[in-house]
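For this view, one protein chain was removed and the others were kept in their places.
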Amino acid sequence: MSRVTREQDTGTESSVQTMPLAKAITAALRDELAADEKTLLIGEDIGKLGGVFRVTDGLQAQFGEHRVIDSPLAESGIIGTSIGMAMRGYRPVAEIQFDGFVFPAFNQITTQLAKIHNRTDGALTVPVTIRLPYGGHIGSIEHHSESPEALFAHTAGLRVITPSNAHDAYWMTRQAIVSEDPVIIMEPKRRYWLKGEVDTANPAPDAFRAQVLREGSDITIATYGPLVPVALATAEVAQREGRSVEVIDVRSISPLDDETIARSAAKTRRLVVAHEAPTFGGFGAEIAARVTERAYDRLTAPVLRVGGFYMPYPPSGQEDRYLPDIDRMLEAIERSFAYGRTR
Amino acid sequence: MSRVTREQDTGTESSVQTMPLAKAITAALRDELAADEKTLLIGEDIGKLGGVFRVTDGLQAQFGEHRVIDSPLAESGIIGTSIGMAMRGYRPVAEIQFDGFVFPAFNQITTQLAKIHNRTDGALTVPVTIRLPYGGHIGSIEHHSESPEALFAHTAGLRVITPSNAHDAYWMTRQAIVSEDPVIIMEPKRRYWLKGEVDTANPAPDAFRAQVLREGSDITIATYGPLVPVALATAEVAQREGRSVEVIDVRSISPLDDETIARSAAKTRRLVVAHEAPTFGGFGAEIAARVTERAYDRLTAPVLRVGGFYMPYPPSGQEDRYLPDIDRMLEAIERSFAYGRTR
Amino acid sequence: MEPVQLLSPDGTLREDERYSPFLEALDDAGLRDLYRHMALERRFDQEATSLQRQGQLALWVPALGQEAAQVGTIAALKPTDRVFPTYREHAMALYRGISAEELMATFRATKHAGWDPHAYNFHGYSIVLAAQTLHAAGWSMAVKQDERLGLRARDKAADEIVLACLGDGASSQGDVHESMVFASSYELPLLYFIQNNHWAISVPTATQSRHPLVHRADGYGFEGVRVDGNDVLASYAVAAEMAVQIRNGSGPKLIESVTYRIGAHTTADDPTKYRSDDEVQAWAAKDPVTRFRSWLESGDRADQAYFTQVQEEAEELATELRRAVLAMESIDIERVFDTVYAEPHRQVEVEKAWLKDYEAGFAEAGGDK
Partner (left out) sequence: MEPVQLLSPDGTLREDERYSPFLEALDDAGLRDLYRHMALERRFDQEATSLQRQGQLALWVPALGQEAAQVGTIAALKPTDRVFPTYREHAMALYRGISAEELMATFRATKHAGWDPHAYNFHGYSIVLAAQTLHAAGWSMAVKQDERLGLRARDKAADEIVLACLGDGASSQGDVHESMVFASSYELPLLYFIQNNHWAISVPTATQSRHPLVHRADGYGFEGVRVDGNDVLASYAVAAEMAVQIRNGSGPKLIESVTYRIGAHTTADDPTKYRSDDEVQAWAAKDPVTRFRSWLESGDRADQAYFTQVQEEAEELATELRRAVLAMESIDIERVFDTVYAEPHRQVEVEKAWLKDYEAGFAEAGGDK
């Protein structure tokens, strides 16, 4: 990871630019393609079209069709051939077009990609990066709004990360690509057009750590990806109501930086975890169980979870009632404080 | 579910027989094949061979090759065609040969089987049962010892159950087949030869509820499938050491009978959850998070989890160090009591 | 392999020993009706596109250019034959009588699927590419099993065949292979219908296969035929010929219908990024609707009054589409809760109740949730 983490501010002309999250990823891909000829992109429609979200726009024109490869329409094929290329020293960055279409590749991801380094006792590394746009609130049709992170996190051998802002998106993408391990980078598609400053000379914190985005003293909200801006907005509202909310961007699902979250929970003594995926069996359960164990004596309420309902992602006409929003987070905060009162 | 739950003890000749768990499943399949001509079995090697575990032994001879169907070697095909048959009114019982080979079918299970009833606003039901032998401790090679229940439980639309004894195996299999919903019945393969009494006239409790198998007053262990006998043995040992352990067989992963577990935890004030799957992101996290929420004011220690490590299932030469056993459960019990002391 | 063509772009009808006899089933009214269905779909499609532009639909997937492929094929089947479409078979869906409202639910995102498959022997659109090809194989297995069980009179069961639609892009998916393996192994009454419209979003067919897709059938030992998908008569005749064989127990078959997607992949797509105007113009010149209309006109099989009447019907359909779409409201999330399972499920019930209480709290507080 040296190249990506060692880079330093040169102090000369400004390395800071404001851009949408999607374009930060484009920039990261461009910079990695330029830095290492063994890095290549593969996926459906990523070439001339630049991907359905235009994240790879212009990259095939710049690097050629053998480095930005339009694949046949076959997700298992995309991941399976990426594995084969990685075995021979390449760093394929595979794009899966939408969250709901990752499942045909599930076998290659779970039984192969995740396990090959371990299976071969370390003889083979498979530094494949999988880019997976995920999450809802884009008003789309079925299979275009899902959040399958829990289904990857449970399988050891994969790293699963998700940025929430442009600067992180740039740096976490680069760190994912240079990692020797397979990394699934889950891109919060409803935030693709969220603008932010990207400093290409000052690396974001380690992609595999959480980050406290807002300090507070009464309660902590830990969330990731698309809900981070919601949590920050919730904290604003709560502030007006006299509650000081600490907001943690979890950033990395596997590894999980439970240390940072538990430290915060131990401080505020209350924790709410939020994600778009259904609560039941969701990754929030892992955070809740783990932090409860680590900070048990400090907590004054159970860790509460805010998530999607136990249903297939509903028709988008109903997604506003399905998705966690400020009100749902506030409700959980209130519920948490109710415990404090009655105890 | 009427046929299966309504049946009553006829009071005439004995309906009780002692048999291994595997044979209880055979009997259940035979009885359902006999009861409904629309029920059929499909899978790899389930015909003449009777399946690699001989669970379907003799059924093709009895019911013919069109009701006990040897399929091509293609798991997505097995589940995908089962869905198609179910759409037309059949009740396919699909066998997946081993836990590790369910992943090629993951797309059909997750994006199709689980969602079709919901997608069609109830117009189509897909009463497919998937039989999935799972878990370790059989001294086998890679991919033959996994526990992927958490990967199914998170997807709404599937029911996931797992019996731990012969009587349950018989009845839960029959209930799975007659359910109008898709059911994944996870069969604890290391317990296939565990004998027990099966009463074919007195139904086991509802397949979708948990069951208290042993009452106790100091702490509860909730587990399922292969670890149930381990938990019962642990309770015996603990008893000698003066700890009264309540043991719950969770039985149903989705739906989860959190009521029964939380009631017990509220009574004993301590809960340990155990499964073979890796702890990280495992289903134990859901039980822990949910029960903590429900019984928060009663608990005197965090819910502790005993599970596999975050690694691919290791070579079986090391499985004894990987798998939760009596000692690991005892250790968790001690850890739980340590909390009680320090608080 | 040259695609089977009966009506050439310049309007001449060729004789073909194998296929022409199948056109005899169509009298002038039948021929006109093919046109009518194509014209209706075209108008419907235009209206849907404009509704999407006006923000009334989440998405639209135009079928422009593929009307002949779809209408010819579905017209050759019986209403009892079971169809498993992709998401672009609007002409087929309308042919089967699916209403504008039912068809648009998916695209207005008010429901995942808008109709009961059993009511039309026509399944809901399938978004995960190729998954439906396995359902079609399973359905076909069940057709054969019904027959064995005597659940339908033997010839009644033997009568039903199944159509599995897929695109050139989807043909690369593993599920298509597994479907064909099952179909050939169990000799299923299944017709694969690949609409090779030259593009899978931005990816040309050559990326899926340098070799004509029709040859995929060779791998499994069943027949495949390439047909000019812009020729409604060839589309009809080839499907009709195959349907007879399949009904007679031939086992599976495959049609590669060579056609062209004139519009964008979906309303979210920008085809100028990946294909030339020349290419689109060249195909527009082979337009299936005008080709067939000219032939009808030239042969006096339809008069001006007929075309006017069809045009009026098309306008009515467009009006009805617009009315239906504007009136359509999303099903409630309560209904979504109720259909996750067919039988009661504890977590679903608890969450549904929670949401009710939660939203009621806002109502009490005068909020709008």
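Note that the chains are named A, B and C in the order they appear, and that numbering of residues resets to 1 at the start of each chain.
Keep in mind that, in the parts below, a residue touches a chain if its C-beta (ideal position, glycine included) is under 8 Å from a C-beta of that chain, and two chains touch if they have at least 3 such contacts.
Keep in mind that this is a model prediction, so the values were computed, not measured.
For the omitted chain, the shown partners it touches in the full complex are A, B, C.
Contact with the chain not shown here comes from a single listed residue; of A:Thr26, A:Gln60, A:Ser82 or A:Gln97, that residue is A:Ser82.
Of the listed residues B:Asn202, B:Thr300 or B:Ser316, the one in contact with the hidden chain in the full complex is B:Ser316. Screening C:His90, C:His135, C:His177 or C:Lys352 for touch with the missing chain picks out C:His177.
Mapped onto subunit A, contacts with the missing chain fall at residues 1, 37, 40, 66, 71-72, 74, 76-77, 79-90, 92, 104, 107-108, 111-112, 115, 117-125, 127, 156-157, 159, 179-181, 208, 254-259. Interface residues of subunit B facing the missing partner chain: 44-45, 47-50, 52, 70-74, 76-77, 100-101, 103-104, 139-143, 279-280, 309-312, 314-318, 321-322, 327-328, 331. By the touch criterion stated above, the residues of subunit C touching the omitted chain are 172-178, 181, 184-185, 187, 206-211, 215-221.
As a working rule, only the chains that are shown with their structure count from here on.
If each chain is reduced to the centroid of its CA atoms, subunit A and subunit B end up 32 Å from each other.
Per-chain Cα centroids separate subunit B from subunit C by 40 Å.
Residues of subunit C in contact with two or more other chains: 111-112, 128, 174-175, 331, 336, 340, 345, 347-348.
Each of the following residues of subunit A touches two or more other chains: 100, 103-104, 142-143, 280, 309-312.
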